[in-house]
Each structure stands twice: as C-alpha cells, then as structure tokens.
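With one protein chain held back, the other chains of the complex are shown just where they sit.
By letter and in written order, the chains are A and B; residue numbering begins at 1 in each of them.
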Amino acid sequence: MNTLFLYFQREWKLMFRNTGTLILPLIFFLIIALLFPFSLPAEVSLLQRIGGGVIWVSAVLATMLSLESMFQADYQDGTLEQMVIHHRELSLAMMGKVLAHWTATGLLLTLFSPLLCMTFNIPSDQIWVLFFGLLLGTPTLTLIGAIGAALTVTLRRGGVLIAIIILPLYIPILIFGAGMLSQHAQGLEIVSQIYTLGAMLVLALTLAPFAIAGALKTTIN
Amino acid sequence: MNPFSIIWKFLDRTYHRLASPREFYTIAQYATPIFGFLSLILIISGAYLGLFEAPADYQQGDSFRIIYVHVPAAWLSLFVYMVMATASAIGLIWRMKMAFVVAICSAPLGAVFTALALITGSIWGKPIWGTWWTWDARLTSELILLFIYFGVMATYYAFEERKTAEKAMAMLSIVGVVIVPIIHYSVEWWTSLHQGQTIFAEGGPRMPADMLTPLILMIFGFMFFYGYALFLAAQNKVLTQERKARWVRELIQKTGNQR
Partner (left out) sequence: MMLNPSDSSSCNSDVHRLEVSDLECVRGDITLYRGLSFSTSGNRCLHIVGPNGCGKTSLLRQVCGLMQYDQGQIKWNKEFTPSHTEYKQSLAYVGHKDGLKNELTAFENLQFYQRLNSGNDEEEIDNCLARLQILKCADLAAQSLSFGQRRRLAFARLLIADKPLWVLDEPFTGIDVDGRTLIETLCIEHLQNNGLILMTHHQSLANSPLSQWRDELNLEEIGKNQ
C-alpha cells in the first residue's frame, strides 16, 4: 500500500509542477463536446437526447489522448528503468501512478461534465446519472488504456497505435455508460448498468496493474 | 509403465519437437499437404452438398445457402482468436519460440475469416433483413473483433526488435481474451436482431440433417484450410527468422540444386 501511495504522491507533485499540461485533456474534452452542436441541426430536443452520448465519446477521446504521455516522460528520463529494477512491486507502483493520472483526467472531466450537460440542456436528474456513470467508467478507461500506453511506450509514434489497440476495448464501457442514460431517460431502472460498470472497474483494478507491469517489463527491453 | 506416463512422455516429446524451429519446419512439411488435401475434399464435398443437394429453405429460399460460407467463417474467426491467444500464452509462459510464430501467423488469417464473415453476413442480410448493415449484436462484436485483429497485427509490426514485438503482441491478444467476451455480452445486451443459435440449440440442432451435414463438412473444411494456411505461413516465417541458421542455408542450397 505504501508503494502505491508513494507513487501516487510523486505523480501528483509532478502534475502540479506542470499545470499547463495538466489541464490539456480537460480543455480537449470540452472542445470536442462543444464541436457536436455545430455539426448538428440546431434543435434543443436533439441535443438533449444525444448530449449524454456525446459527452461519453468526448471523455473516451480525451482519456485516450492523455494516455500517450502517461509513461513517455518517465521512459525518456530513465525513471521508468529505475522503477522496473526497484524491489518494490511494479504493479502496485504503476497502479498508484495510473490512479494519479486518472484524477487529472477522468476525475477532472467528470467534475466538469455537469457544466457541459447544462449547455446541452440535459435535465438535472440525468446530469447525476451521467456524473456517476463517468465516475465509475473513467477509471476503467484509464486502467485499460494504461496497458496500451505501456505496450507502446518505447515507440516514437505510439499515439495512433494506442488508439487502434485501445478504442475497440472501450466499447463495453461506452455501451453501459451511455446506455445508462437512455435507460434512465425512458424511466427504466439503471441498477444493472451501475453494477456492470462497477464490476468492470473491479476487474480492471485487479488485472490491469499486472498487465501494465508485464507490458512495461517487456517493452523497456 | 502406466498409460498416463506414456501419454505424458509422448506429449513431452512432441512439445520439445515443436519447440525447435527446425523440427517444426519438418513437421509442417508433412502436415501441410495433409491439411491441404483434407480441406480441399471437405470443402468441395460440403459445397456440392450444400449448393446442389440440400433443400431450399422454406422461408429464405436459395439465399440461405450463403450460410455454408458465413457460418464456418464466423466460427473460424473466434476459433483462430482462441488459437492465437493460447499460443501467445504458451509463448509467454514457457518462452516457446514457435508459439509466437503460430500466434502471429494466425492474426492475418483470423482477420480474413472475420472479414469474410462480415461480408457474407451483409450480403445475406440484404435480401433477408432488407439492409446491408444493421447495428446488431453479432455483427457489431464481429466488427470489433476485426479491429482487435488489426490492433494485434499493428502492434507486432510496430516494433523493430522481434522478441519485443512478439511479446507485446502476445500480451495484447491475451488482454483481448478477457475483453472479447465482455464485448460480446455487452453488445448482445445492447441490441439483438440476429437469429438465434441453430446448431447447438437446446433439444438438438434446429436444422434438417441434409442441411446440417454440408455445414459441418464446411466447418471442418475451413478448419483444415486454416491449419494448411497456418503451416504455410509459419514455415515461411520460420525460414525468414532463422535465415542465418545453418540448416536453413543447407535447405536453400539443396532446393537450389534441384532447380
């Protein structure tokens, strides 16, 4: 646990020394979501209906964009090597790092999503559904994405490859996250979706750290 | 000696033979024609029975006959993925070189089967459902499977160092094994228009025998074809990878003299 905390703390310190890059995913998220109204017919009801899905897609894209930098800096300055050879458990260390990364991307996006909902005229009870959906879904996105980031860390142009690897794997989260909204809009129960998102999060929390550590040990070669 | 230890010894020996590139190449040389021949016979007989002998469907007429390509291709798309992932796991756990070769040679084959299943499915869908494409569960998860195949191949070719590439690819295909069922069920939950299972339905196959026999022949034919193509591709890969080894050079000289 100590390992996890140490790396979490370190990552936070690093992020706040770099506030410029810290808010980039958030700005990207807002811009992507706000592009949609321009490309669609100007109907309030249409935006209201698709708004939740749009926000989910934007969150997925913003998360994915932030992945490339997750291990890149550490790889380039050699700190990643030091982490790999250190006797502390690499998977725990990486979990701390990934969770810290999530607070700066997924969590931040989630916190700002109600703002976007308002621009889409989404009713307030729906805003809560979206908020909790994102809160449960984005950590899974980051954890799965980190596997892709770890696999491509040594490649010079890994960004596109991450997208190809990771986006298909994001589909279940998208389905349940966005599906939750449409279910709720029809007045149906959304408990099953919440459970499923939660189950996927637990699965990702248990398995992804090992995959990340394994991928890093392999690619850093 | 008890029978288990005999079986174990046999497995152990086969494993060690398969693990060496040279032995693998030799085994593949014998296996390739056998697999090719079997697949040819099975596919020809299956196609004949399916296209000429089997009765037309009372609802779908003759257009149902595309099933003899569509279903085997769809089966193989998953089967090949399982082979690829299993080979990847064997390669990662027991550091078996040839397992990676099998895995990476399977990826494009699997992608082709997946694409074939998608294309034939859409051709079938046009007269039956009245549309080329629908966001149906099986179609969608098959499409995602195709993208995963692409991702696996892209990962392999992105690395210069072969060993790293092999391991990265193997890890990705194993991650895929965890996620593919989740994708499948999530998409199924999402929406479904596709017809249900016909072969392994409860209470036996919901299909008359003269329709089913050619289908099963075709499935096995496709499987042997996959084995044939896999052995060919793997032989090619082994020769490229081991081009510096003495036995490959000797082989090249021998075949060169024959011409």
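What we mean here is this: a residue touches a chain if its C-beta (ideal position, glycine included) is under 8 Å from a C-beta of that chain, and two chains touch if they have at least 3 such contacts.
For clarity, every value in this text was computed on a predicted model and none was experimentally measured.
Trainee: Among A:L135, A:L205 or A:I220, which one is in touch with the chain left out?
Mentor: A:I220
Trainee: Would you write out the residues of chain B that touch the absent chain, in ascending order?
Mentor: 95, 160-163, 243-244
Trainee: Can you list, in ascending order, the chain A residues touching the missing chain?
Mentor: So the residues of chain A touching the missing chain come out as 6, 10, 13-14, 17-18, 76-79, 81-82, 84-88, 217-218, 220-221.
Going forward, only the chains that are shown with their structure count from here on.
Trainee: Using mean CA coordinates as chain centres, what's the gap between chain A and chain B in Å?
Mentor: 33
Trainee: Taking the complex as given, what residues does chain A use to touch chain B?
Mentor: Spelled out, the residues of chain A in touch with chain B are 144, 147, 151-152, 154-155, 158, 161, 164-165, 167-169, 171-172, 175-176, 179, 196, 200, 203, 207, 211, 214-215, 218-219, 221.
Trainee: Mind pulling up the chain B residues that touch chain A in the complex?
Mentor: It is residues 144, 147-148, 150-151, 154-155, 158-159, 161, 163-164, 167-168, 171-172, 175-176, 178-179, 182-183, 186-187, 189-190 of chain B that touch chain A.
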